[in-house]
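Structure in structure tokens, see below.
Every protein chain of the complex appears in place save one, which is left out.
Chain IDs A, B and C follow the sequence of writing; residue 1 opens each chain.
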Amino acid sequence: MASLDTLIQDLVIANRILAKEDVVDAYGHVSVRHPDNPRRFFISRSLAPELIEKQDIVELDLEGQPVREEKRSLYLERFIHAAIYEQRPEVNAVVHAHAEDILPFGIAKAMPLKPVIHSGSFIGMNVPVWDIADKFGDTNVLVTDMEQGRDLAKCLGQNSVALMSAHGFASAARTLIEVVRMSVFLPRNARALTRAKMLGGEIRYLSKGEIDARNAGYSPYSTETWRAWEYWAKRAGCGHMLTRPDGGQVHK
Amino acid sequence: MASLDTLIQDLVIANRILAKEDVVDAYGHVSVRHPDNPRRFFISRSLAPELIEKQDIVELDLEGQPVREEKRSLYLERFIHAAIYEQRPEVNAVVHAHAEDILPFGIAKAMPLKPVIHSGSFIGMNVPVWDIADKFGDTNVLVTDMEQGRDLAKCLGQNSVALMSAHGFASAARTLIEVVRMSVFLPRNARALTRAKMLGGEIRYLSKGEIDARNAGYSPYSTETWRAWEYWAKRAGCGHMLTRPDGGQVHK
Amino acid sequence: MASLDTLIQDLVIANRILAKEDVVDAYGHVSVRHPDNPRRFFISRSLAPELIEKQDIVELDLEGQPVREEKRSLYLERFIHAAIYEQRPEVNAVVHAHAEDILPFGIAKAMPLKPVIHSGSFIGMNVPVWDIADKFGDTNVLVTDMEQGRDLAKCLGQNSVALMSAHGFASAARTLIEVVRMSVFLPRNARALTRAKMLGGEIRYLSKGEIDARNAGYSPYSTETWRAWEYWAKRAGCGHMLTRPDGGQVHK
Partner (left out) sequence: MASLDTLIQDLVIANRILAKEDVVDAYGHVSVRHPDNPRRFFISRSLAPELIEKQDIVELDLEGQPVREEKRSLYLERFIHAAIYEQRPEVNAVVHAHAEDILPFGIAKAMPLKPVIHSGSFIGMNVPVWDIADKFGDTNVLVTDMEQGRDLAKCLGQNSVALMSAHGFASAARTLIEVVRMSVFLPRNARALTRAKMLGGEIRYLSKGEIDARNAGYSPYSTETWRAWEYWAKRAGCGHMLTRPDGGQVHK
């Protein structure tokens, strides 16, 4: 198992990758569950992901509250993370972001977002759309308490991604590497589908069998997954921070 | 209250942010009202926003004229700013720009620009479209005197943004931070709406209640607003110029 | 009048600007007529515009042939320039490029490219589309001799820009600054029109009166024109090469 120190360093890398790959900007966040205490998770204090360093990471409980005295401001929407960890014991990493190219699928009601490219398979057959207004009426469109977070988590269900109407998305996975990978390819899948729609005609979606076959072959430190993580980390200026918790070799 | 020196430094930062975030290019400008004399405002001499430094800032009156002898050239369209400050006493900052992705909404007549993403809420329920030709016929499409500026300001009314047909937009807010934030998210909202239109079906606009709820929660130096200002300033190479006029701490 | 040395330096700047602003890439070129000999013009040897330096500039006659012995390779399509200078005595600068966003207007036959934004006004009311196949049948789609160049120049007529089907565009203006400005805003105008088409409804084109008014106010070293040239040159890393042939001051 990764040491806490390594895990937190990976969380910093994850933040920087998501910023560099235009998944997050000033807003959006990524978290990872505490490996030794499933009722806690790590996430940054309120700060733009590109600027995050190790000392910005805080430890929260599953109510979204800090486990130690904390004077620094926290993300308003940390309840998204808490509620998903609460509901999904097998999930160890969560992203919430507003990546621009997925937004239209939470605005236009005609076309569901589904995988159309192999790298988009991890979003799964079904990407539910959660609209905060359905249950909570007129809000500031942010998830600012556990009740809202739980309602989103309920909509997410056993899926990997939920779109949030007029807002963004939440994604959940077994590992940090996986949730980052899925969150980077989600907007790409959205762009490919949007343009395919413009070209017209029938759409060739991934089948359930294809999605299952890809999922079956996934491993967080496989050569193929690591290749992307290494590449993205280096692009984000974090090459020197790369470690392999599985003991594999890092080529620097 | 911010010292004048700090305010002018923030105006430099605002110019650089708008350039870095592709809201302005060689053209476009941002101004701020004089905190002690509501009949004056600060704006750069005629210069591309990315290149502006403190010594480029000039002080103009509400007729758009310099209050001190000024040999350097001024922006032809400074009357946009003067006229909006004249009409809207509560407005303290104005942007005029030609951000590419809002232009189609001033060219195509079928689809109004309205908020469809939470970060676009600040543009408000109604974004009027002003066409200089309606009153002034064939011009060079620029706002080059007070009469034209006042006509635009009248069209803007109590709204936050007016589109300018075949030209760009003008936005107005209570503070510099707010007008920059709105001007950065305006093109993003436009892109999201354009693509949602391509996907087809009913559009999920923000409701008036949602817009009001977001507006009610807004504060220029809140953690969330500052997070974006800090991030954008650092991206624009202005991290060293950051100050908080409210006395809050700046993490450098 | 600008010294030859200054003019050639401006031609280097023009090349670098067009590369930085994505008007040209490995291909595309810009030329300027010899100020003392209207039957000659300057253009680079065959080289990607971003890489061009003063020693790469060659002097050609109006048949597209070098006026001095030249062992280096020349652009295959230099006849575009020669033919336009031959036909249009008032033209002193020409660009030929393949800027991506204008290409659809030379491929789809349903929608003419016309000015829809104020900065696009200089392309004029009419942008003819030249198809090399109309007269020359199956070619390599390049303009490789004077006969083809003259046919293109004839299609261009008294307009400022001609689209070249399945290929790119040629633009012509009184000065280098003007032809660069027009060539930078041409793709932007194309993008705005493309997206307006997607939004649907009636298109608000610039009127002839607006285009004329803008053209009447144009001057190659006006504050407004210089502002863009200065900005683009600095972005392209050429700030140190800026000079003003009209004797105006350069702020460095």
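Some points to look at:
Operating definition for what follows: a contact is a pair of C-beta atoms (placed from the backbone, for glycine too) under 8 Å apart; a residue touches a chain by one contact, two chains touch by 3 or more.
Not measured: the values here are computed from a predicted model.
Remark: the absent chain touches shown chains A, C in the intact complex. Screening A:L4, A:V67, A:A110 or A:I203 against the full complex identifies A:I203 as the residue touching the chain left out.
Of the listed residues C:N15, C:S31, C:Q148 or C:T194, the one in contact with the hidden chain in the full complex is C:T194.
Considering the whole complex, the residue from A:V116, A:L142, A:C155 or A:A236 that touches the absent chain is A:V116. Where chain C meets the chain that is not shown, the touching residues are 25-27, 46-48, 50-51, 73, 76, 98, 100-101, 103-111, 131, 133, 137-142, 165-167, 194, 197-198. In the full complex, chain A touches the hidden chain at residues 116-119, 121, 188, 191-193, 195-204, 206-210, 212-214, 216-217, 223-224, 227-228, 230-232, 234-235, 251.
Here is the rule we use: only the chains that are shown with their structure count from here on.
Taken together, the touching pairs link the chains end to end in a line with two free ends.
Fitting chain A to chain C on C-alpha positions gives a rotation angle of 180 degrees, to the nearest 5.
Per-chain Cα centroids separate chain A from chain C by 46 Å.
Those residues of chain C in touch with two or more other chains do not exist in this structure.
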